[in-house]
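Sharing a structure here in structure tokens format.
Note that this complex is displayed minus one protein chain, with the remaining chains in position.
Labels for the chains are A and B, by order of writing; each one numbers its residues from 1.
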Amino acid sequence: MDLNENKKRNRIHSSFEDKIVKGFAIVFISVIAIACFYPLLMVLSVSLSDNAVVTKKGFSAIPQAFTLDTYRYLFSRSGDRIARSYIVTIAITVIGTLGAMLVTSMISFALSIKDLKYRNAISFICNFTIIFSAGLIPWFIVCNNYYHLRDTYAALILPSMFSVWSMFLLRTYFSSVPISLYESAKLDGASWYQIWWKISLPLNKTAMLTVGMIYALGYWNEWWNSLMFIDDHRKYPLQYILYNVMSNVKAISSGKVPPGAAANIKLPSETMKMAVTIITIGPIIFLYPFIQKYFVDGIMTGAVKE
Amino acid sequence: MKEFKKNRQLYLMCIPALLFLIAFAYIPMAGIWMAFTDYKLLDGVFGSKFVGLHWFKAFFGVTTNSGAKFNGMGLRSVYNTLYINFFGLIFGTIIPITIAICFNELKHKGFKKVTQSAMFFPYFLSWVVVGAIIFAFFSNSSGIVNRVLESVGHDRIRWYAEPKYWKAIIITADVWKWCGYNSIIYMAAMSNFDPSLYEAATVDGANRFQRIWYITVPLLKPTVIVLVLMSIGRIFFGDFGMIYGIVGNNSLLYDEVAVIDTYVYSAMKSLGYSYTTAIGLMQSTLGLILVTLSNYFAKKVNEGEGLF
Partner (left out) sequence: MKKRLLALMLAAVMVLSAFTGCKKADQPSGDNGGSTTTQAPSNNGGSTTTQAPDNTTPGEVSEVIILYPGEETDAMSNFINNQLNPRLAEEVGINVKLIYKGWDVYWDQKAVLLNAMEPIDLYWDGLPDLASMVNNQHCQDIGQLIKDNCPDMLKVFPESQLAGGVVNGIQYGIPSAYAPSSCMFQLVCVRQDILEGVGMTEIKTADDLKEFAKRAADQYPEMNGPADIIFKPLTRNFADEQYTWCALGDAIVYGEETHKAYCYFETEAFKKVAKFNQSMYADGLYRDELTTNYNERDSRMQQGTYLWVEGSLGKENEIIASVRSQDPDARLKSYLLNPTADKYVTACGGEVLCVPYSAKNPAGAMKFLNWLYKSQENYLFCLYGPEGENYTVQDGRIVLNDPGFEGYFYEWMFRNANYTMFTSDVTDDFIKMYESWDDGAKTSDVIAFHFNNENVREIETAINEVVNQRFTPIECGFVDFDSSYDAAIQELKNAGIDQYVAEVQKQLDEFFAVNGHQH
């Protein structure tokens, strides 16, 4: 009976502490979510406001003098380009992510096998490239003059195809799979490729999805390589077109523009900057709820079967 | 070579990635030679005049062709860079982990979906837009923070004229922008945890907090260590876009927010690309030393598993 009472007492005790933890979790998450969402609301509302009012009164979460003019102007000016750039962006995101996941999952898997003697050396070789870089001009000369990436779709896909950061992340995820699973398969005569393809990848669905999402977002937001390599406006991805709209803002505030030109640069209004941002985020917001369930279902998925 | 025979397939699987690194990272690295020359366009990367450590001395204000005395701004920018990156790393690790853990403790699917989407949004905002939002909050006249301060009777603060607040604001903005994105990484890690461990702990009478503290956190160690070590390698690199997007060219705040990258950039017009390359080399070397040391200690804490 003592045992039962103890258990009861523990249960009551633990449910109180449990409540604190749960309460804290709710409050903490809510605060962060609001802190993240409120500025987005501001961005949306400013994009739907009249620019003159915004400059006078500042930002607010409610549209002031509601108008769709900014979007109309943006689409009338660059509508065709934006439409085409969506296609370009989607294409490079899909192809790039698939290629990247292929390359990355192979090396992450290999490096997650603790038996591999030179894995630390290879890891060091990879990590070295995060720390050391040659700088812009040598990289550009090599890519442009030797690899002839100028004005090609390959320029948008290849340079970003392997991210060491993602590789290490995926390696860590892969490492959490117990080696016993692989060993039993090896005993059955499977090659490492088969183990990789048939065992490791399916087991690490969430991890693959996470790293895949990281790559996909990287490709979706891609503008740097387009800036460096692409002149043909039909190859511009979405972000680069939108980046150009914002570029005038930074130019002016940095003081680089000579005064003669500065007065003549058309500055995008506050509302324009925000509208551009919304167009950037737009598709993701629609897409995200669909892939979200994999992340929200968190700890229940990916259970290791012994 | 026995090793290569034994694990040949695994090494082959590493080849595509290594080819990428060779093509896009290692071959261009030959250009690091620019750090030791006075690069001129017509002389080319390898034909320019050799100047040794000249640029490094210039960074710290010890110039050779003048009576110019020591200029402390170089050191100051290193301090700023380390400060912002260090605290950014600490809070940028703790907060996403807390988010991930809290998320795990909640069951209501609708709530989780909505909040997770919300937390992800800041990642998509460019620093220019974040700067505009910060301005909306901290501007002297129409800023939200000042309006709130006034309503509780406090005086307005001229935020953009006061340097002392800005390291904190920048660090907060950095953590805020990435917390949702980073939390997903930890959530993915947690999805691989063995549920039977938790079940066993519950049976033994552990409450939620104890389960978190004694199971979840230790299990997250490998992920945390890998991410932290990678950040340490870059700890001497400031985020140029972030600083420029948030404070622009504000001369009053310069002392407090100038990081190595912005400091070097402002000198690039006079001193050229060799200077940028040289200082980049310095940032990289220091980062490498630091990460090697950290990796050594990490292996001690994590059963021999570090970054490399």
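Heads up, the rule we're going with is that a contact is a pair of C-beta atoms (placed from the backbone, for glycine too) under 8 Å apart; a residue touches a chain by one contact, two chains touch by 3 or more.
Computed from a predicted model, the values in this text were never measured in an experiment.
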Which residue of A:61, A:90, A:227 or A:284 touches the chain not shown here: A:227
Touching residue (missing chain; options A:41, A:61 or A:95): A:95
Residue numbers in subunit B that touch the chain omitted from display: 9, 12-13, 16, 40-44, 47, 58, 61, 63-69, 71, 73, 140-141, 158, 160-161, 248-255, 266-267, 269-273
Contact set of subunit A toward the excluded chain (per top definition): 51-52, 55-56, 77-78, 80-81, 95, 99, 102, 136-137, 140-141, 144-145, 148-154, 157-158, 191, 193-194, 197, 227-228, 231-233, 243-267
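By definition in this document, only the chains that are shown with their structure count from here on.
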Contacting residues of subunit A [partner subunit B, same complex]: 7, 10, 13-14, 17-18, 20-22, 24-26, 28-30, 32-37, 39-40, 42-43, 57-59, 102-104, 106-107, 109-111, 113, 115-118, 120-139, 141-143, 146-147, 158-159, 161-162, 164-165, 167-169, 171-173, 175-177, 191-193, 196, 204, 206-207, 209-210, 213, 217, 221, 243, 246, 249-250, 253-255, 270, 273-274, 277, 280-281, 284-285, 288-289, 292-293, 295-304
Complex interface listing, subunit B residues touching subunit A: 3, 7, 9-11, 13-14, 16-18, 20-21, 23-32, 34, 45, 95, 98-99, 101-106, 109, 111-126, 128-129, 132-133, 136, 139, 141-144, 176, 179-180, 184-185, 187-195, 205-209, 212, 222-223, 226-227, 230, 233-234, 244-245, 248-249, 273, 276-277, 280-281, 284, 287-288, 291, 305, 307-308
